[in-house]
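A selection of the complex's chains, in situ.
Naming follows writing order (A and B), and every chain is counted from residue 1.
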């Protein structure tokens, strides 16, 4: 871990400038009728879950280029997640992935408590074959034509719930790779019937206070069709299953040019928005750092979330889901958590009264300007001040680099080998 | 009209070759266990509706380049539709568009009877302003923020139903241009609530034996968001309205790369496939001739339709919807109707028993080959023989050209002027 002293020392050097910039921003917002302290308080209360798999270096089917000091166990991963939260104060929970992170629940809980981390939604994995596995998922899992494969996949999900209960999770996230690579390979209707049948069995095993999130994706690893290809199918699933089932939106899982913020609005309207996997993308499911490609799109998603904040029972889960192929994953996750906070803060300062008026009057230009004005506002001082007041770092990346955490764990952890990706 | 004698004379020259090719194909299919006569009978019984607006030359926002002898009234248009059906025997119904085609219902019925044409779904138009119109649709119609605009649009749809009843239509098709061009211009949720409210009023006025088709489209004429942007939203509408409401799928209204045949399967599975607007596209809503760009995709759609043929009550409406910018619209519509028949015939000869087996066994390669084998089969002789036996043309385009129908109507109809499109 980084340590309070180190953080405090780094903050001390930056605090005066921060206070000046915070005050200047406060004055600007005050002229717009916005109380900067209230915004800061909401930002400070915001938390997003980190995916355990995100702290390892990601790769593509072509190659994986590991960095130094990669985590080799879930406990290493939790250490890294602890650093992220220690420095940013923005990531109080970790989302586990089973079987990658399978371990003694008591040990997981103890480690989480040690680091001040809780456990978010648990993720099942039926898109890979494990060494000890009886049946293969090569041709599908929950929607496979053969009953024994589907049963195995259902059982795995029930196992995940069981593990999750023991560590304090409250939700299960299902994403499957089921689909097809050739027209004709699957019967779309029968495949989806089988998926629904399996999902119903999992839902039947869901504790009363849990939620079930299903995730859609247009393509990859299947390249002609995907059984849960879009929000339309995802909505059907959530409706068929019941009240505790809802849809997870991953920002990179849509067809090119699709208006994602509108999908978010529709799911909210019909009570089926379960949560998010945040990341950014330019081409496909690129899993790039959140806000790195199109930050305005991220803001527009948060604009919908803030707009819906008063909807009774509205409480979507927020998680990051990224692949860090060329950066230190800890740095990327810290920055991404802060980008999400930034979008949230910007959405909070939208003048919603004015916006509603412009919408009513069809004043498209001023409605657009109202959003742009909030988006243009550099809310960095708000985020920094929220961190400072929590004892976290004003500049998490700089503080992290100065600590040489990575160098230290590199000395302790086994060297991770280069991977060839899936093509060979 | 072309005339039975002219058609018969043209057919006579081609008949011997056709019979030879039909017999050769019959032998090929017989070896696959398929009775060519049974396929021919189904093809002969198939009909698709022609859009009245399709017989005029289309255009873009940049320009419209009219051809000679353009129809100037709905009665001219019906004449052209009559020619299409006379030559192909494949287009027994015309789909009207109001107010473009508004006329005395008795006159429409009389003209239809004269030409052997019935009337398919009627289309309302609330995406343009008409000269006499009280309120403008500039900022929307069924979902407009102002009640009087929505009422006007609802009234127009009820008027369309009324007209449709008098001419024998049994369905109303609603497509609106409502959406937005700027983030923030509309509140997605409130806009959709207003849309649903208006649609419910129309549905309330729907005769018991009518169906209501709603059409989704990802973009154009709105370029940031569209109120019915995809099949997910379209499904919500159909579900909210009731049993007689269902979804119309236009093949060009989807995001790039989207798997359309899978959407078709989903809507069938959930009882909400209302019908089609057939056309083809490469980039956006290009409205190109059906089957001209990706004929295999068209076949895959028909593969789903034939697969679902035994679903009780399954009876989607089939319509063409194209923009003929560089061809004689009569020729394009004839060819397109035949392309749809071709895809239907190809889908009929898929070996569904074998396909189901390969799907069950996850034999992806042979499943694909089973579809490809049917698609590769040149079913032209079946289509031609079906036409010959109906007294229609073996080669409709050649017979049409030989008749100089276009030259004759060009002498009688007023000259249509070049249009500048919407940009000036």
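The criterion applied here is as follows: a residue touches a chain if its C-beta (ideal position, glycine included) is under 8 Å from a C-beta of that chain, and two chains touch if they have at least 3 such contacts.
These numbers come from a predicted model, not from an experiment.
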{"item": "Overall copies of the shared sequence [whole complex; 2 in view]", "value": "4"}
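Keep this in mind: only the chains that are shown with their structure count from here on.
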{"item": "Centre-to-centre distance between chain B and chain A (centres being mean Cα positions), rounded to whole Å", "value": "42"}
{"item": "Chain B residues touching chain A - in the complex, by the definition given at the top", "value": "138-139, 145, 180-190, 192-193, 218-219, 224-225, 229-233, 235-236, 254-259, 261-263, 265-266, 268-270, 296, 300, 303-304, 307-308, 355-356, 358-362, 364-365, 367-368, 370-371"}
